[in-house]
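A single protein chain has been removed from this complex, and every other one stays in its place.
Showing chain A:
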Amino acid sequence: MAETHASRLELHDLQLAQANRTVLEHVSGRFRDGAITALVGANGAGKSTLIQGIMGMLRPVKGKVRCTVPKERRAWLPQQLALDLTFPMSVEELVMTGSWPSHGALTGYCARHYRRGREVMARLGISHLAHRPLGELSGGQRQRALIGRTLMQEAELLLLDEPFANVDAETVEVLMTVLRDMAAEGATIIVVLHDMEQLARLAEEVVVLTGGHARWTTAQAVLQSQPASVGSARLALGIPGVDA
């Protein structure tokens, strides 16, 4: 590919449908490696559909998703994760499951894995919660533990659906730092965002979903094209905001 940016994730004339109703069509583009791409659009614009398509959970009607990231290095944090909070598992155990794909089903964790697990928890500031059951965590702590699992997984493709919803301010800061670091290390990160301020701070590239189509642009362009007011930026993008 004679392009300036390498890309392990490309969409070619993708058409996606939910229950026989086309949600997105003629979606073509590439997600830059080592960059954080924000996915924005109004409710029902097809953000979740696109993520499902990229993750291979939804078979395209037409076109294709070309992804060269191996499956065990792909991670997805849906907004409503079907995670059983009464499950008898500690934070450390949850983080450690991230290493499971890399060493197979038969062998157990070795000291190296536990060391890495502790590093990951320290990086996310959840070391003191290591032995706490999942059910006792706050929303922010749980989100950190889940990001810890993707770090453990050494994810190279990370899709996050509104990772900062119902999360405390401190966790937002920690997660933003970690996500930027992951991108700097070469991971391709796609984040569904509703908040212009978070978009400005986190994303370099933006994919805007409107009217069943996707438009690639940069965060700078999106922000410059908007007046200073954050509320009107939401309106212009057709993004419902709490204070729009």
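Definition applied: a contact is a pair of C-beta atoms (placed from the backbone, for glycine too) under 8 Å apart; a residue touches a chain by one contact, two chains touch by 3 or more; residues count from 1.
The rule is short, and it goes like this: contacts and distances are computed from a predicted model.
Visitor: Quick one: find the hidden chain's UniProt protein name among "PqqA peptide cyclase", "Metal ABC transporter permease", "NADH-quinone oxidoreductase subunit L" or "Lactate utilization protein C".
Guide: Going by its UniProt entry, the chain not pictured is "Metal ABC transporter permease".
Visitor: In the complete assembly, which of A:65, A:94 or A:126 touches the absent chain?
Guide: Here the residue in touch with the unshown chain is A:94.
Visitor: For the chain left out of this view, which of A:29, A:78, A:125 or A:212 touches it?
Guide: Selected residue, touching the omitted chain: A:78.
Visitor: Mind pulling the chain A residues that touch the left-out chain?
Guide: Residues of chain A in contact with the hidden chain: 55, 57, 71-72, 74-76, 78, 81-84, 87-90, 94, 97, 100-101, 105-106, 108, 133, 135, 149.
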